[in-house]
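So the structure is just underneath, and the comments pick up after that.
All protein chains but one are shown at their positions in the complex.
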Amino acid sequence: MSIKVLQPGLLTSMQDLGRYGYQKHGVIVSGAMDTYSLRIANLLVGNQEGEGALEMALLGPSLQIEKDSLLAITGGNLSPTVNGKTVPMWRPVYIKKGSVLQFGACKSGCRSYLAIAGGYDILEVMGSKSTYLRAGIGGFQGRALQRGDVLEVKSPEGASLERVEYFKRKKSPESFVPASWYAGRKPIPQTLCLTTIRITRGLQFKYFTSESKSQLLNDSFQVATQSDRMGYRLSGVTLQLEEPLEMISEAVALGTIQVPPDGNPIILLADRQTVGGYPKIGQVALVDVPILAQVRPGAAIRFQEIELEEAERLYIARENYIQELETAIRLKFL
Amino acid sequence: MHLMTSNMECSAMMLPLGESAVLVEFGGGIHPDTHRKVKAFTEYLDRHSVPGMMEYVSAFSSVTVFYDSLMVKQLHQDHVELKEEPSYRIISVILQKIVTELRAGDGQKSRVVEIPVCYGGELGPDLAYVAEYNKLTIDEVIEIHSKGDYLVYMIGFAPGFPYLGGMSEKISTPRRQSPRMSISAGSVGIAGMQTGVYPIPTPGGWQLIGRTPLELFCPNENSPSLLQAGDRIRFYPISPQEYEEYKRERI
Partner (left out) sequence: MLTFDEIKEIIRMVDQSSIQHFELDQNDTQIVIGKYAVFSQKNTLSSEPDCVKETVSQQSTVEEKQESVKILEGHEDSSLQKIISPTVGTFYSAPEPGADPFVKIGQQVNSSTVVCVLEAMKLFNEVEAGVNGEIVEILFKDGEFVEYGAPLFLVKSE
């Protein structure tokens, strides 16, 4: 069973929750920019939450579905339609073979995720299906999708098969059959609004001027257009150290906010390198990384400081929430 | 975040890197002695798992341990002292204890890896410049570079990329004014006081003096990186014909 790529969109690539265990070899983590949306998409179709899914950025692809399939679309709204009819998001949708699933321009957010029951048939590289674009490995042939690509899909089993059967039994004549319920989405940032991102203090926060510390937490910053999967470059006020700091390379984490000599902060994201030598002024709370991933280049953000304990509490609360959501979804199909 | 000593005469600070990692800082900058402590610590981690740990990344004077907050909490919910603590403190306590268990003599083992390099010509377009800049002949540059005994301090920047220490300052040369858009994999270069080998094609501003037919990044092998922190590297010159032969053999 396969999906044919009629139009690839701007940047459509296979991602999962990332490649862990190889950073000491300099192999980056990659993975979905918005892991929350990817996980929910998978749970909706009965897959393991970390199964590979398509990440579609800004302008989505056009895909021909060659067999009746159950899929789910989450994340930002890239206007999915079949035969001109809007396909609702954040829920399982049964799509008939021969349908063309068309994505278009971004109505909200920045990145959308497409999970399919059974999962894409992609070879794991170093334990992950994520695409390491820079090194050309992993995912679909180590690159973004192109016109003419054919994605194989594994046959659904277990929970995902049960859900496919559930929709098949409805015997609907429509080209697609959405569930009449959906998972609550988290707030998707609107371009015209200022998105607040919670952060904890970085390891070198104390070496910055008091003015810079204050500006970090009070001013707004614009996400520059050159921002990408490696990181979001911010423009606005420039942040300065009290004195030049001799820094040697050390590891960085997802959400590390580093400040190069030009003073414009960079928030490190999925395709970040494993180490860096720039001072770290802050750390984005893990739960807010998926929100940040939906802020479009050109939009503005501001930071709000929280304590490390609070960041951890939020993380654990989010994990519990997803567990409960998984149970709720499962009960829908009993 | 307090200092403790061990019988390795070793102390470290535990610094939280957000809520997903703790950076263990040994201090002491770029120095073989510091490196030995880093190595001793990572060897311990290789032998004993830390509950909730996902992986670690070692650097010049630090080791960063990545963990999952929820897993750490769950795995310590019956621990009398630690169960009420946030995960970053639980991990810090565990890592502090490891520092105290390091013994003098740890971190000494290292492999010697010999890397064949075809110097100059098309494979090393900047060799002549490096020679001229340092007022040496090309042969002298090759001699100095290949006689060196280099320590791999860490792997980072790119998959399999070694940060090498120990290059003679006689051949140190500043980065190129205008970086190249793409440098071939295997290129051996000099940037300031550092020398290194590019494992994958990337843009870069290093002065390229030669190329190795070895693959430093092998995604399908058990260990995707040919080199690891702690290895000792020797470069040895090979001819262009030997280079071609080597490349053919690999295929």
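Chains: A and B, in written order; residue numbering restarts at 1 for each.
Basically, a residue touches a chain if its C-beta (ideal position, glycine included) is under 8 Å from a C-beta of that chain, and two chains touch if they have at least 3 such contacts.
Not measured: the values here are computed from a predicted model.
Visitor: Let's see if you follow the contact definition: name the visible chains touching the chain that is missing.
Guide: Within the full complex, the chain left out of view touches A.
Visitor: Taking the full complex into account, find the residue in A:84, A:148 or A:184 that is in contact with the omitted chain.
Guide: For the chain that is not drawn, the touching residue is A:184.
Visitor: Which residue numbers on chain A touch the omitted chain?
Guide: Against the missing chain, chain A presents residues 180-185, 187, 321, 324-325, 327-329, 331-332.
As a working rule, only the chains that are shown with their structure count from here on.
Visitor: What part of chain B is in contact with chain A in the complex they form?
Guide: For this pair, the touching residues of chain B are 15-21, 23, 29-30, 42, 54-62, 64, 66, 69-70, 73, 86-88, 154-161, 163, 199-200, 202, 217, 219-220, 223-225, 228-229.
Visitor: For chain A, which residues count as touching chain B in their complex?
Guide: Residues in contact with chain B: 20-28, 125-126, 134-137, 200, 203, 248-256, 273-275, 280, 283-286, 308-309, 311-312, 315-316, 319.
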